[in-house]
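Here the complex is missing one protein chain, while the rest keep their positions.
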Amino acid sequence: MAFNDKCAVAGVWNHPAASFLTYLALYALQHRGQEGAGIVSLHEGKHLSCKDQGLVGQIFTKEKLAQLKGSSAIGHTRYSTTGLDELKNIQPFTKELNLGPLSVAHNGNIVNYSLLKEKFLKESRVFTEGDSDTECLFPLMADCEEKELGQRLLKACSQLEGAYSFVILTKDSFIAVRDPMGFRPLVLGKKEEAYVVASETCAFDLIGAKYIREISAGEILIINKQGMKSLFLPKAQKKARCIFEYVYFSRPDSFVFSQNVYERRKKMGEYLAKEHPISADMVIPVPDSGIPAAIAYAQHTGLPYEMGIVRNHYIGRTFIQPSPLIRNFKVKIKLNPQTIVKGKRVVAIDDSIVRGTTSKALVEILRSAGAKEVHLRVSSPPIKGPCYYGVDTPQKKQLISGEGHDVEKVRQFIGADSLAYLSYESLLKAGGSREFCSACFDEKYPTAVYNSL
Amino acid sequence: MAFNDKCAVAGVWNHPAASFLTYLALYALQHRGQEGAGIVSLHEGKHLSCKDQGLVGQIFTKEKLAQLKGSSAIGHTRYSTTGLDELKNIQPFTKELNLGPLSVAHNGNIVNYSLLKEKFLKESRVFTEGDSDTECLFPLMADCEEKELGQRLLKACSQLEGAYSFVILTKDSFIAVRDPMGFRPLVLGKKEEAYVVASETCAFDLIGAKYIREISAGEILIINKQGMKSLFLPKAQKKARCIFEYVYFSRPDSFVFSQNVYERRKKMGEYLAKEHPISADMVIPVPDSGIPAAIAYAQHTGLPYEMGIVRNHYIGRTFIQPSPLIRNFKVKIKLNPQTIVKGKRVVAIDDSIVRGTTSKALVEILRSAGAKEVHLRVSSPPIKGPCYYGVDTPQKKQLISGEGHDVEKVRQFIGADSLAYLSYESLLKAGGSREFCSACFDEKYPTAVYNSL
Amino acid sequence: MAFNDKCAVAGVWNHPAASFLTYLALYALQHRGQEGAGIVSLHEGKHLSCKDQGLVGQIFTKEKLAQLKGSSAIGHTRYSTTGLDELKNIQPFTKELNLGPLSVAHNGNIVNYSLLKEKFLKESRVFTEGDSDTECLFPLMADCEEKELGQRLLKACSQLEGAYSFVILTKDSFIAVRDPMGFRPLVLGKKEEAYVVASETCAFDLIGAKYIREISAGEILIINKQGMKSLFLPKAQKKARCIFEYVYFSRPDSFVFSQNVYERRKKMGEYLAKEHPISADMVIPVPDSGIPAAIAYAQHTGLPYEMGIVRNHYIGRTFIQPSPLIRNFKVKIKLNPQTIVKGKRVVAIDDSIVRGTTSKALVEILRSAGAKEVHLRVSSPPIKGPCYYGVDTPQKKQLISGEGHDVEKVRQFIGADSLAYLSYESLLKAGGSREFCSACFDEKYPTAVYNSL
Partner (left out) sequence: MAFNDKCAVAGVWNHPAASFLTYLALYALQHRGQEGAGIVSLHEGKHLSCKDQGLVGQIFTKEKLAQLKGSSAIGHTRYSTTGLDELKNIQPFTKELNLGPLSVAHNGNIVNYSLLKEKFLKESRVFTEGDSDTECLFPLMADCEEKELGQRLLKACSQLEGAYSFVILTKDSFIAVRDPMGFRPLVLGKKEEAYVVASETCAFDLIGAKYIREISAGEILIINKQGMKSLFLPKAQKKARCIFEYVYFSRPDSFVFSQNVYERRKKMGEYLAKEHPISADMVIPVPDSGIPAAIAYAQHTGLPYEMGIVRNHYIGRTFIQPSPLIRNFKVKIKLNPQTIVKGKRVVAIDDSIVRGTTSKALVEILRSAGAKEVHLRVSSPPIKGPCYYGVDTPQKKQLISGEGHDVEKVRQFIGADSLAYLSYESLLKAGGSREFCSACFDEKYPTAVYNSL
């Protein structure tokens, strides 16, 4: 019930089935972007590309994967709005530079993109029409003609501000880059002689790769026939790991920022139980994102855990919506309450509240199923501001806690008997007390934001 | 991890958006059949039909539903194998008889089908090429020319043996029929002035219909402009409600055979806990079907409940399978174990074991994730025989418990540290101690089976 | 500029690539029906079927043809209106009878269909919902249980009235049937050890088969492992070969009713020149159907032949029509006049006039391209009545010559400077002075028509 991440990246170096493994990795990362995907493979110095709208499993056929020859490949899945010409926005992007072909898959958002683009346009550069922040990497990489690849990457990336986990292919090298603040995750694995890079470790589990380590914040890892080497961008004053990866984005079975996500979420549920216990008959998760916190909340309150809401997983993107015919349709098509809530006092656990409309519908549905009391517990604090680092968020004024509504006002809107959020301090503690970006909760943006979005 | 039901039926009488509500009902019933679906509406005495392979959400567009005019409609979703000409097998079937058009959607299997067909072929009748048991309803209905619709239905159905929950449209009437033994569920609901019939009540929840009651075993319910009436087929000696609806088929939020499925499954978990407790560190469900029993098993053993396996719900039907590249791929593409199992003694709860191969892969995966011990607990008894009443089952010899393997042999094959099944007695008790068909567990088939399948 | 035939049939016996050759034959016969096609092959006593809407080249892929195994196959292309559930109307139809599977592809129309269906419905038979006249063959074939296949075919077909060229597959035999009046063409060819049957010989040319002979009117040709034999239906009083096959339906390169179509059309042009010469600057065909007659008209009048109108062959079925924006759009999207007509007196040759609206638009377009005079010459007589023998015709009142308009009235409507039709006598002479059905021109229907259509 939260916002959507904008994408996932993956890549494989030195495996005869490189594009196939990249495809599987994207399969495992599908939760980070369901509207488009692409794979670029490196074959005899050329980049072969296949990209389309849709789910990973719909886009890539056996025939297409067979055409994506080569022992190295990178891939991307994307969350986006549809339109007339959305294909141009699907990554990896491939361009030709003086150093040969360059393909890039990007998770994150470069906040000084507009400034860079403005400067480049003034210098008579040509851009793809549209608004991709990723594209400004190309003129930066094209610029310093003489220098060696690593130096070029260092110089180019040092001009970028914001969030970027890149997987890059050149005519002969495979590169993984993570911005100095380390906003978005990026991990390195190994399968036999091959290296694998992905947004989350769940991709490694599927393809049978072994997790080695995180790509460090500020690291530029270059792999080619000469071997593997790491360069480092100037160190940031502090890290800014996205705390929302723990709250919602990542798959619970992944290791993200070197910690298991499921355990982090259980911690949130544990602290939520300690901060906001309540006398009730059962704890129910809002599936699927609320499950880990609900399990812990139940364990730590001693209340019985129940599957009080059933989720229909067959919902595609295009169900036909009968606005006036069925009340709360958008929630009902996905979630159905169980009879077990009838006459009971239930504590529903959700991971976050964005606009509040879904929570309101959910409370209504639970009441109409006979719940005597509905207490909503949220395993993160109120969301106060949009994200500028690669997440699809509504504007501040559309956030129910964005314009000063206190918790009581939100409760009234939602119609719950009680409402409580995890405290900011506990969230950080649950996250492992590390350096995080939590700007959506506290509006302390770790970079300039250039009035952008 | 069990067999697949062969279908779901639904229908709406007297609603201006009849085909649209039928579409939503099929959406909610998608778990009962994912390979094809169809809707037939009644418009000015004619039957309008739209059927295709695929998921409900893929088949029906706004435009197609708009063409399915009329205030009455019936629908069907189907589980089947694909082939060259599978469209002919997608229901509802529509034929023309002396009483006008007749459309039928059927859940179940008519066991004396071959005998009936043989007799009819000898009488120079014409059948659709293929093997649909449903089709023999048409010559039966065509036969007794003079008689009134209700009498005709009574006479026709009384010649059928086996399992049939029908939803039927004629030129002016809407009919729901359930066989005298009541193998498959069928429920009646109301939405404003409209009557609604569906395989499970979860369809009513989505469209906002009120559950009235089950269609009784042996009932023929006829609704038309003259009103509503029920006729009854000769009473069966005993009922034969499919116990597997409780074990696996039905959605947990449905009422089936007048009882809530989730509560039945929790009972199975409870009795499993009592019969086969074990000293362990955590209880984990095999998602999604093992969840209710696992919750109850944890509650009654006091062991912590954990989400030890994560399910990827983005798996479509057509992922490309890399047989040799990745071990246990078929399970891994769907299920990934959590780190939380590392070094732990886990009790995994599954609803049933069919061939044993999935369980074997699962145990292997859990062990490779570091589980110290893996104890498998199954919330139903060993499956000993195939089903002849509308379920897609493998042959007896493919069932791991079908040819006399005792539990220890199965345990060895699967590789678990221990394995235990719910006893037959407890299953029945969990089901509410009513009259069930449990032939897949005890091979006591409640009808002749005619060496069929 | 005429009506559309309703279909083509083809079939191959005893060739390892039977379904592939049938596919090519349908390709060559595509002009007889562009809205749907199907192939059924005989493999180990079973009938394998693949049918769909669209053009032959779109429906059948390499994969699908590979699945249509067996050394015998039959096929059909269809002209039809689209609808919700049109798939059920696409032939070959396959049913199961006491003699095993029976598949039928039919060109023509059985005029006593309604009577037969009514009788069968009264006898409690079941029909596919819809209006296919072809279907009544099945109960007729099912009826006489004991008798041998040939006798059965004789008895069944002798009850049919109207037009039927059938290609039929049973569990072991390949059958070609032509009605006693011989309305529609059907020819027999040979390719190596294989026998081939098709509506027109152009299908043989493509697949490299040798034309042997026509299937005779009233012949039932049965081929199976025992050999080949012919039975004969009772002789009709006279033949009723469709004269419109020569006027428009057949491809000019085909042999139809044992004569070359192109030569027949040239004869029509020759007689038209003799009956209706005119002083003009050039002769132009309305492409493509008017070309042969125009060539002959030019040869026999001595006027220069010119390609005065260019046809755009890239028009698919689904161009978007901008009714108000562009005058005469429906004709302009296909036909564009040449500058060569500017200031000239042109004789435009068309094969027939149905509603008159296309001719009217054409005259208007030629005038706006600067033609000084437009004289329309039609290589067949005025169409006075609809066809009941397998042709898609408008109702009588929609035919411009259907309700008594004389030639001058038609000329006024169309706006030509002069208009003349080939005389009925010359048409017959051009056709070879044989026994024809020319009911659309003289309303002398060779069978009862049962107020049908």
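A, B and C are the chain letters, set down in written order, and residue numbers restart from 1 in every chain.
One rule holds for everything that comes next: a residue touches a chain if its C-beta (ideal position, glycine included) is under 8 Å from a C-beta of that chain, and two chains touch if they have at least 3 such contacts.
This is a predicted model, so every value here is computed, not measured.
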item: Interface partners of the hidden chain - shown chains only, full complex considered; value: A, C
item: Residue, one of A:Asn98, A:Ser368 or A:Gln412, that touches the chain absent here; value: A:Asn98
item: Residue, one of A:Gln67, A:Ser114 or A:Gln159, that touches the chain absent here; value: A:Gln67
item: Which of C:Arg251, C:His276 or C:Lys344 contacts the chain that the document leaves out; value: C:Arg251
item: Of A:Arg32, A:His47 or A:Lys334, the one touching the omitted chain in the full complex; value: A:His47
item: Residues of subunit C (touch criterion as defined above) contacting the omitted chain; value: 17, 20-21, 23-24, 27-28, 30-31, 34, 55-58, 60-62, 65, 202, 205-208, 251-253, 255, 260, 262-263, 288, 291-292, 295, 298-299, 304-307, 310, 312-316, 318-320, 322, 325-327, 332-333, 336-340
item: For subunit A, the residues touching the chain missing from this view; value: 47-51, 64, 67-68, 84-85, 87, 94-98, 101, 121-122, 124-130, 138-139, 142-145
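Basically, only the chains that are shown with their structure count from here on.
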item: Common touching chains of subunit B and subunit A; value: none
item: Centre-of-Cα separation between subunit C and subunit B, whole angstrom; value: 48
item: Inter-chain centre distance, subunit A versus subunit C - centres from mean C-alpha coordinates, in Å; value: 60
item: Interface hub residues of subunit B, defined as touching at least two other chains; value: none
